[in-house]
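What follows is a structure written as structure tokens; I'll ask about it next.
Here the complex is missing one protein chain, while the rest keep their positions.
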């Protein structure tokens, strides 16, 4: 349908934005302009974008490491992405936190902490709050990797969501590795989606390299959660097409996986698909890329001219209540 | 077979010992002779004994709150049980820890810490050590309740056992409540055994009120772990027939559950079964009870005459290496 | 009418539920059962839907409370025992405590921890964990010693926008009584001179306040007037009140039920030594629990923790220095 095509293209554009923005972040990292690390979602944009475009204002979203596409689709900006990576004082994290630890809780966009699994119960709690207020029709979404499913936090958070029958959508990107650790050293079930029944939640699996499939399956999962179907887990099979971070050459990735269909680039496939289906012309896509590249370049340049955080101006406190602050 | 009957009666005697010993512990608690708390396994003896009698020297066993029967079957004594509850200086915990926090690690009998779920990974690690040394044919067993399955520690420990294909037998007593919390507030899967597939381990369920069933199913699980079948979880349905502890009147327990078959007393059923099958006569059973009661009474009397821990004599240190001790 | 420390905690929660629709209670067995210690007794009946039994999942419980707080609620979490809060420690210190600093959005959760030693409690139902929480930036750590403080400080905890770790002492639950609940409250960040004195200051908090007061009473017969300062809240810590007392007495003994290394007593001495060195006529002293797990048997436990007796002896030694 027209609507589906429009939504597909919307998702595709967020994939493009994410890919182009992240390529730029990588080059800034190589140029020594970004310290700490840069963590990319290359190969996972279709899954992440599919989630983002299926969420609305009023939903809650706690993305993870490789969700640049989904973040943008949920309302995050390339500007704040670069501000956070470069530690601009004007970014939402004000240089206090950086890179993927980015969000605006007041807008339902939660900044991850590094400890994997910890966001699952957070989103469940947010949904409990909505339930208290009798709000319906909204969902809470969060993302995790194959490694993240081994954390106790994932287990406790998902179980709470199941017990409370909350509209949680937990998207698990099985990109075959947790840093260097392959699935075989991470879990022993045949498929991660086999975990669903043990929590009493609905399980979906999907080919993470296909934007069309991700749009369909993630769309169904979000829809079903919205309709009161309770927690949903979506497990996508795909491959991380970059290092764990830009410091990592990913030499440990099995070449056969790279050659296999799981190793295909979802962006390349989506572009092919668009052309085959005649959703858009090569020229149009080319112009989209050009536009985005231009925006990314100008944002990168702008942010590098922005004020850095000022240690002197900082209020060095972790306490919001002024009367309860002390300097030790 | 003769062997089966003998083993059944062995298990039954441990059930009797546990029941009679625990009744005495309860009365000592009511008499104010035991401080802190007393936690009984009433209604769970069949399951616990079935595990204990299927273990051997050289196996590892980390029992939990309601495993008096299994503890005795694994080699623990009524004497050390009372010493630990009464804090005797001669007990294996020397008054430093008490009640169900009892064990002798040097004999593969691990003392639980209170934090539920924590023993699962401990037993997995013990089995990893045996694997390093190329030892086979032994198993490691541990127990948990329905509530314990909600802990991250359970999840991480079981997953590690699955990844390493360890001979772990995890016996889950679903006694319908975690303290006052019913299953409906604890998990949302239809059956706890549904969790097995999500870990890639073998799952068994069993009627925990039937000693014959427990012997068969737990026996199979232990056997299969011994033979290299990897981790096994056994989920038993039964009902806690006492309070969470002796301080608790368990007024929250649904009367319908008490009336239902899940609410039957496994000890009463086993005794009936023995008589029906002609495994033993009423007189024999009577004499067993008498013997055990006598032992329990004499142990209780003896332990109350034993030296209490002496604060002066105590070496107040948590460090085994003398050169690294300090007094602060 | 007289009310216990435990009842005061129950009353404070009832009032918080009554006055603020954003408040709810989440924890193991807190619902119909009323909690392991009955601190939420009848609250579910009085406030249907606002007192929820949780699964056995401390990490998940705290995480959920934080998420609910982000959506405008004021969750009160009850841990069944402080000792088990360790399983929710990551969510508290890394998620709740960092949120305001990282995002400017506060995290108004209150975590109630039934804490401290009792007869037969043993290593895992007796811990005093205030120091490890206070070490982390971003938390308010309250340690009420009286019925009045248990009530007013818990109400304050719920009202505060920052995450509050509320240490309620199990040893005080039943036997500590007051005639009535306070109308006016001393702000939680002010320490209290629990007994005025002249010869030495004992700085302490929570259940040890009562041991210290008994010791001070005993020392009267030796002809000494001992001042006892109840910190009430250990983070932020009211150093000024402590310094003012030491300025009067010139001598300080810090007493805590927790383990010595890096405990409240170390922090207090560090502050007084750096800021009030000149006020001290003798070296400041500290008395803590022994540096081992909390033993099960009452005879061992009675020696493991400071008592009126050992506090009195330590004070006598201090007075001779």
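General observations
Every chain is named by a letter (A, B and C) in the order it is written, and numbering of its residues begins at 1.
Keep in mind that, in the parts below, a residue touches a chain if its C-beta (ideal position, glycine included) is under 8 Å from a C-beta of that chain, and two chains touch if they have at least 3 such contacts.
As the structure is a prediction and not an experimental result, all values here were calculated from the model.
Considering the complete complex, the chain that is not shown touches A, B, C.
From the set C:57, C:152 or C:265, the residue in touch with the chain omitted from the display is C:265, counting the whole complex. For the chain missing from the display, the contacting residue among A:125, A:148 or A:203 is A:148, taking the whole complex into account. Within the whole complex, the absent chain has one touching residue among A:180, A:261, A:298 or A:323, and that is A:180.
Contact with the chain that does not appear here is found for just one residue of C:3, C:56, C:131 or C:178, C:131. Across the interface with the omitted chain, chain C contributes residues 83, 86-87, 89-90, 93-94, 97-98, 101-102, 123-124, 131-132, 134-138, 235, 258-259, 261-267, 269-270, 272-275, 277-278, 280, 282-286, 291-293. For chain A, the residues touching the chain absent from view are 34-37, 87, 93, 95-99, 101, 113-116, 147-148, 150-153, 178-181, 185-187, 252, 308-311, 314, 316-318, 326-328. Mapped onto chain B, the interface with the missing chain covers residues 60, 92-94, 96-97, 101, 103-106, 110-111, 113, 115, 118-130, 132, 152-153, 156-157, 159-160, 163, 317-321, 323-326.
Everything below uses one rule, namely that only the chains that are shown with their structure count from here on.
Each chain's centre was taken as the mean of its CA atoms, and the one lying most distant from chain A is B. Distance from the chain A centre to the chain C centre is 40 Å, each centre being the mean of its Cα atoms. Our note on geometry: chain A versus chain B, Cα centroid distance of 44 Å, whole angstroms. Chain B has residues 150-153, 185-187 in contact with two or more other chains.
Residues of chain C in contact with at least two other chains: 54-55, 57, 59-60.
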